[in-house]
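Submitted below is the structure of interest, expressed as structure tokens.
Note that this complex is displayed minus one protein chain, with the remaining chains in position.
Entry: subunit A
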Amino acid sequence: MATIELRDVTKDFGGVQVIHGANLSVQDNEFVVFVGPSGCGKSTLLRLLSGLEELSSGEIYIDGERIDHLPPARRGLAMVFQSYALYPHMNVLQNMSYALKVAKKSKQEIEEKVHAAAEILQLTELLDRKPKALSGGQRQRVAIGRAIVRDPSVFLFDEPLSNLDAKLRVQMRLELTNLHKQLQSTMIYVTHDQVEAMTMADKIVVMRAGNIEQVGPPLELFNKPANKFVAGFIGSPAMNFFHGQVVGVNNATYEVKLENGAQFTFTAQNSNLAEGDEVDLGVRPEDLQPGTGGHGTMAGTATAVERLGAQTYVYLRSPIEESMIIHHAGDLDVQSGEQIDVSFDLKSCHLFGPDEQRIEFEG
């Protein structure tokens, strides 16, 4: 149980800055997920927090106490690694009790804690096995057990599920969520999988190229992405973007013409858009409707159709070579190569200005 505060945290490796002044606060008992594409710095940020890497500048506080000068073991954190990093020559019991042994805890205390953790994770029968005799899911649980016995104030997870097969991943996702409820402690979880982020997080931190792009609850990020990057990253399949230009300004009313010919107007109170500015309209695949109507209609040729029964995905290419995806609930009878019209309703669209930041507007 702990709050975490990052202030202006930066990190450079050999003169190259990889984290550019991260600010973040995490509430007690919160499940926070760092998400972003490979190389965005999310794992580095986690390692800075854990103490495995030193800060270049900035401060880190846990429960109001500055901890960035402390060695990893004294920060009250426990970490679960992507490869689990179990000690291969020790059995499960020794793996789980190693930290307590190093901390010179009494034999009785070690035994109690290890058995309690083994109970929670259903590892009791595996305590005398070596890691190589365990399955992927069991190894994962031992790695978590090793963290639990230390009774940490914060759990750190570095892509813990990425080595598991798809089915086991779904199962472990649920187990981790339950574990979070059961242990009532702060957890920070790094992943590049946005489904994991959406399903597990109380709060998502989206990162790109060493910057924190947006912080918020999953649905807030989904419904109100702060910029084009977040909009494109959160949601699957990804949001469709249509490039266009402001062609008319009248007080707070703007007229936009998209490159594919669609034209619409909107009002925005706090916008400083000018005529000629480049904008992007973002429409989620589920908000693109087949047929004409709405606030704008576009044409496209279906390049591929995936009909799954309960839903249909249509991949389209517009006359100006824009690609777009429609997600239609239920079956949609479209053949590959067929030309169809799609339309959008501005109420469910997102608009991004020349700086790629979100523009609040009314349709």
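Keep this in mind: a residue touches a chain if its C-beta (ideal position, glycine included) is under 8 Å from a C-beta of that chain, and two chains touch if they have at least 3 such contacts; residues count from 1.
The rule is simple: contacts and distances are computed from a predicted model.
*Asks:* Could you tell me which of "Maltodextrin transport system permease protein MalD", "O-phosphoserine sulfhydrylase", "Cysteine desulfurase" or "Peptidoglycan glycosyltransferase" is the UniProt name of the chain missing from the displayed complex?
*Replies:* Matching the unshown chain against "Maltodextrin transport system permease protein MalD", "O-phosphoserine sulfhydrylase", "Cysteine desulfurase" or "Peptidoglycan glycosyltransferase" yields "Maltodextrin transport system permease protein MalD".
*Asks:* Consider the whole complex, including the chain that is not shown, and state which of A:3, A:25, A:56 or A:82 touches that chain.
*Replies:* Counting the whole complex, the residue in contact with the absent chain is A:82.
*Asks:* Tell me which of A:19, A:99, A:179 or A:334 is the one touching the absent chain.
*Replies:* Once the missing chain is taken into account, the touching residue is A:99.
*Asks:* On subunit A, what residues meet the omitted chain?
*Replies:* Answer for subunit A: residues 50-52, 71-74, 77-79, 81-83, 85, 87-89, 98-99, 102-103, 146, 150 touch the chain left out.
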